[in-house]
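What you see is part of a larger complex, with each chain still in position.
Letters are used for the chains, namely A and B, taken in the order the chains are written, and counting of residues starts over at 1 for each.
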């Protein structure tokens, strides 16, 4: 190996520069990119982009590289090599999480005790926007959509899921611990929480 | 100079002052979002550009901005019963300087961040997951239902009383100065404002000025000033003493 220029793979020239640009575009994209999209972004000719992709295909090939260029439906994208599949599996395998964040727990408690309940209601009670926390809980399958509030354009409401009951060891929501010191029924609990939130937020 | 047409460029609002007031009155703009200091700075800059003291405009501006400030203060600190802690002037000055230093640092740090962002504008990286990456599965260990109850109990707990320690700058009531000036005017037909307020704290001087504007508005006095920063001469007009109803209540 020539130690003076060990990494100058692509000889100098316009297609090599284009190949570097295509490389850059693919490493930033979160979806496969078509030749036309690449050509428009690189402000170059689709035929030349195809040539550049050819160069990159040789460079980013199985066994040569951990990054592999792949042609899939919709265009071109990078993926991990098969050789690294096991390592990638370990990277994406999440250890079992021991607990929830304070934000997630508060939101989950509101949905469990007061559900079905909308995002604006959760935000009002917690005093902070609920969008990302709610989205996270939906993604994890702990809460799910459950119709909309009355009226036209009513906000989506959420309830807890069977997975929630399994995780918390409940046969049904009626087994939730009593909250008599806050309120006996959901209606009273809700009133109390909203009143406190108003005083806190003011 | 039309105070209401004063052009503003604030965080939460851009446009003339009277539109801002209208939006606040229609409850389309939260007074808490309004940067009152920014309005005052804009007004002072405009005043400086003109190079002469427009008493009419100053009076109108003070009344409007005082009303806005009062509205904002009431919304931020609804607990009127709360005791205001007393601070010695020395301590108050200390506190004010500390707060200004803190804010100045935040502004400097923000400027540093802005510059940094500018320098990083050619750095692109992927924000979402990779197109062909494996899906992440998150698993949660068994949880105690009691945690849910505890979380709701915390949300139901009364919030602590809001600290009002930063409302240390207390304004003397305007009525105090109205009485004082009326007493002076009952003895003398003319006096210089500067002679009456010399040596007073700046806050008191400001409130005294406000009282003077009110006397002028109600037609009790006329005001004369030879030039910018020249002494303000106060002259009694007549014996009429209308019922005081204006801003003294709020001061």
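The rule is simple: contacts are C-beta pairs under 8 Å (C-beta built on N, C-alpha and C of every residue); 3 or more make two chains touch, one makes a residue touch a chain.
In this text the structure is predicted, and so the values were computed from the model without any measurement.
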Unique chains shown once each; full-complex copy numbers are A x2, B x1
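The rule is short, and it goes like this: only the chains that are shown with their structure count from here on.
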Distance from chain B to chain A - Cα centre to Cα centre, in angstrom: 43
Which of the residues in chain A end up touching chain B in this complex? 24, 27-32, 70, 72, 77-80, 88-89, 92-94, 96-100, 102, 105-106, 108-110, 112-113, 125-126, 140, 142, 167-170, 175-179, 181-182, 189, 192-193, 196-197, 199-200, 202
Mind listing the chain B positions that touch chain A in their complex? 75, 78, 124-149, 151-159
